[in-house]
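The other protein chains are all here in position, but one chain of the complex has been omitted.
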């Protein structure tokens, strides 16, 4: 393993650890009443967001889901503004109006988390269409969960993406669950066969392994970028937490819950890094750096002011208020 | 070929000829201003409606499309009330309120033509669900065109039908056109692969050949009826007329239009019948019988009274008018 | 007589309907195994088996399936998890369910219910908080109900399920935990009848759903200040009880309408327009409305609080009316 390779891996590790740490922190903030609403954590799924985003350019776009913190962070949203948003402050990336399910930063192509299951797919489709029509070589990524596969928007979007050879990468994060039900009790098709039906190249990889994710994503994004049309990626993964924070998860067996740790993408990557000669102390230092950043962001968010409703009215429209 | 077989074939011929004659007549009535609105004729596609309906029981249900005259007639709607509907009379099966795109007779399981592309599929799905939940062995049929395959409802319905093993037969009438565009310019997936992705058995047959349609339908309906779950049927066919009457069809080549006659399901069946020993005079007599019935129905419809708007208000709700 | 929560009253109504009518069938996302995200269907799957069914995330097809099922002998009750997702069911409700009876000439009824929660107050953000009932009230063929307490929730839901026509049954999520009296043999409450919750001679305040409680709080405070408010709970939005409003107005000569939905083009607009017409001579002051501003529902608790109509706004409006 080369030094360069190692540096890249460390960067991925840092990205994944950032998501982990942010979300663990959010879990505690939520439990303490400092984060209102409901939040869906992607703990256990960090390798996907990180691996996919690692091959994206700033002008590439992505549309995300209700479980979108990781996607936003991996695409590079500002940590302070992220925490401020979830903690309902004026300084939030959405000025406290969107919250967890709507984190967005249009300036870096993060088109928003989305509270409507299945909506990320056609929104990303439209973004890919814009790239194509505008003649730029940017790529759009549609993140969606396995449960979202049951929505008709997947079908409509697979078709249009293939029909128009759009620079669109479909990314299914298959964690086996749709809320409180195993997705197998809801959706019978396999995504590979679906993709095949539309003539779209498909690739599956282990969503715990950030390198596998990154490599598969690289191939898909490269193809999409070079005019070869859409690609479908499916990453198997594990949802470590409840559907949302506060979910007692009675529907999951104690056995499943107790074995989740085996699938931890951070642990897997750590042991790999150690094997390549990285020292545990180095990792620890890196983690501490992230911890400090996260804690500082939380502190700053706590000090952030409450948003002003009346001021916000001006943003319902760009050009003018309604009658 | 046995006598019984011959009688069956003749019955199919009569059914197909009835649809043909009704629609030719409708075409003239439309041109003469006696049928208002817009009408989509299924001329050229009669073998599908006839063949599918030939294996259905009265308690089997079907949901149809904007091109639904054939489905309605094949399921056995009353001819007088059919013409009265299209000619906007009080005596119409829908009292003149629905017209061509809404012909329905709930008492024989004809759940209506439908002006929303793609809606027939989930409506038939629901009907199949009702059959299953009520524990009856009726089957539901969803007719849809090739253009409708692009709607997300197909995907959602394929999934639920498979998931719940519903007694539902999907029937795609693939005439190659979606309005004014070849469907190949709109939809890239092949239905067999789609069905396969959902694990649903698929069968394709020549939609010009009523026996082929009938046999494939028989297998599908039998499977659905006996609890084996949904089936997908695809019948290739040809739309002889414009998308709707009055459509000048500039988008179709003269060559294509001139060769449509080669695909006439009635001509094919006639020559087959002749081969089995049926006399042309017998066929002629049968046709004349249909002609007389159709003409009589048209005459009666002409004499039908206009519907009464005020009286119709009582049907907006079953139980009571709104405030 | 017992105290039960609003959610439990819904649960009891569903259970009693399932018990008494084998045609009743419940389906929706996560309603069976885990008993629904708000617990409204808890225990029903255990008790009624496959008549209470979990579904895939396929709202569009589910709603149209309800139509097909209702046309085929079931009385389906579909749960749509948040009213914001009703956006996906509009074809089914508006083009199909609402029209089938009239458009098929009165042949059939469509006895289906869609239960769905609306309203804010839990920081669920812009796509999980909307009150969209005005849309459905605008559609001939639909009925729209919105109870404000457990007894009404029970009684109206029983009516909705027994009703032969399609009903949109709106449950304000802020009410699920609310406690109230329920008789041993709970009353069935007819559709279209308002209820006077508090008598008063100075102003009539018309409301429905959770807003009723804001109005009651305001009325108590106003009573201390010597203003007697008559509080009318509409319960049914389509049809709505014009006679009851007029009767009250003929005594108070002042009218205020309060709801949580957006004011502009909301339910209150129709009531104000209609009463402004038929009650013109009774009015001693303009009809006022207290409702949400023309802004999406924001996430931050502070914003949401500023957004939602409250008792202070009601008090101010009543004072203005009586000035």
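Residue numbering begins at 1 within each chain, and the chains themselves are lettered A, B and C in the order written.
Please note the rule applied: contacts are C-beta pairs under 8 Å (C-beta built on N, C-alpha and C of every residue); 3 or more make two chains touch, one makes a residue touch a chain.
Note that this is a predicted model, so its numbers are computed, not measured.
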Would you list the chains present here that the left-out chain is in contact with?
A, B, C
In the full complex, which of A:36, A:51 or A:122 touches the chain missing from this view?
A:122
Thinking of the whole complex, not just what is shown, which of C:12, C:60 or C:258 touches the missing chain?
C:60
Can you say which of A:56, A:163 or A:210 touches the chain missing from this structure?
A:163
Which one touches the absent chain: A:18, A:35, A:93 or A:195?
A:93
Interface with the unshown chain - residue positions in chain B:
36-38, 88-89, 94, 96-102, 114-118, 147-148, 150-152, 178-181, 185-187, 250-251, 306-307, 309-310, 312-313, 316, 321-323
Mind pulling the chain C residues that touch the left-out chain?
60, 84-88, 90-91, 94-95, 98-99, 102-103, 125-127, 130, 132, 134-135, 137-141, 238, 262, 264-270, 272-274, 276-278, 280, 283, 285-289, 293-296, 298
By the contact definition given up top, give the residues of chain A that touch the hidden chain.
61, 63, 92-98, 102, 104-107, 111-112, 114-116, 119, 121-131, 133-134, 140, 152-153, 156-157, 159-160, 163-164, 312, 314-323
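We take it that only the chains that are shown with their structure count from here on.
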What chain pair has the highest count of contacting C-beta pairs?
B-C
Using each chain's Cα centroid, which is most distant from the centroid of chain A?
B
Could you please state the distance in Å, as a whole number, between where the Cα atoms of chain B are centred and where those of chain C are centred?
40
Counting only Cα atoms for the centres, state how far chain A is from chain B in Å.
46
Touching two or more other chains - residues of chain A:
150-152, 185-187
Would you please write down the residue numbers of chain C that are in contact with two or more other chains?
55-56, 58, 60-61
